[in-house]
Structure formats: C-alpha cells, structure tokens
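For this view, one protein chain was removed and the others were kept in their places.
This part shows chain A:
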Amino acid sequence: MADRAPLLRTGVLLPFFFLIVTTVYLAAAFNIHSQFAGDGEMSPRSVPILAAFVMYVALAVVFFNEFRKPTADGPAGEMLRPLLVIVATAGYIALFRPLGYWLSTLAFSSVLFAIFHYQIRKPHLFALYAIGVTVLFYGLFAGVFGVRLPTITEGFF
C-alpha cells in the first residue's frame, strides 16, 4: 500500500493522536494550581509541563522520520479482524454486568471463536468449546480464587 496518502497511515496518525493528547494534557496542566509553594519549590504542574515539552520534541523527530520514509503501512485488510475483536470486547464489557458472567462470557467466547475461525464448520464442537471456556474460567475465578462474579439476576434486578 505504498500509494496510500502519506498522511493517512498509522505511522503518522498515531503520533498525531499523541500530539492531540499531549496538547489536551498541557492545557490541563496549566489549570493545576498549587495550594502552597515555598522558595524554589516546583509546583504540581511543573513536571507535567516539562513532560509535555519533551513529548513535543520527540514527536517532532518521529514526524520528521515518518515523512522521510518512502513506504507506508502494510495492507489495509489486516485491520478488520482486530477491529472486530475490539468491538466484541467493548460489547462484552457493556453486557458483563447486565447479562452476568455466564451469558456474556459464552457470547464473547463464541464471537471470538468465529473471528478466529475456530471450529466454525463443526457447530457441536464450537458450542462445546465455548461452554468449556466459560466453565473453565468460572471454575478458576469463582471456584479456585473465591471471586464473586456478576449473575444475570444481579444485572436486571
């Protein structure tokens, strides 16, 4: 994908994201006010401001190196599966308490199996392994370590 626009590749987008984060961070740092400050004492905002400036300098070098690079990232298609995993994970977190451990983990395991193409042609094995993963880790957390995991009744009532 060497012909992809040089500004729209992760090599540039990621430092650009860091640049935005650093700017927000720096703005927030200027809003920190010390309750007391003696002679020569650094205030609570001094180190964050210093860190932000070091970050700017390092990012400038990263940008410089990125724009000098002739080639861009790998094929765009490789991002689909990680994106699906991120969406599945976000859904799992959102449903973890409302649905409880059992249902949410069973659904999450099934979705990940599908994303990883694991046993998708053998539905009985697919279901068996998804249930197996759910039971195994319930046994580990709740059984062995005595952790209280959310249940469906807690989530709805």
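Criterion: a contact is a pair of C-beta atoms (placed from the backbone, for glycine too) under 8 Å apart; a residue touches a chain by one contact, two chains touch by 3 or more; residues count from 1.
Definition applied: contacts and distances are computed from a predicted model.
Trainee: Suppose you had to identify the omitted chain by its UniProt name; would it be "Tripartite tricarboxylate transporter permease", "Sulfate adenylyltransferase subunit 2", "Cytochrome aa3 subunit 2" or "Chemotaxis protein methyltransferase CheR"?
Mentor: "Tripartite tricarboxylate transporter permease"
Trainee: Counting contacts across the full complex, list the positions on chain A that touch the omitted chain.
Mentor: Within chain A, the residues touching the omitted chain are 10-11, 14-15, 18, 21-22, 25, 28-29, 32-36, 38-42, 44-48, 51-52, 54-55, 57-59, 61-62, 65, 73, 78-79, 81-82, 84-86, 89-90, 92-93, 96-97, 101, 105, 108-109, 112-113, 115-119, 129, 133-134, 136-137, 140-141, 145-149.
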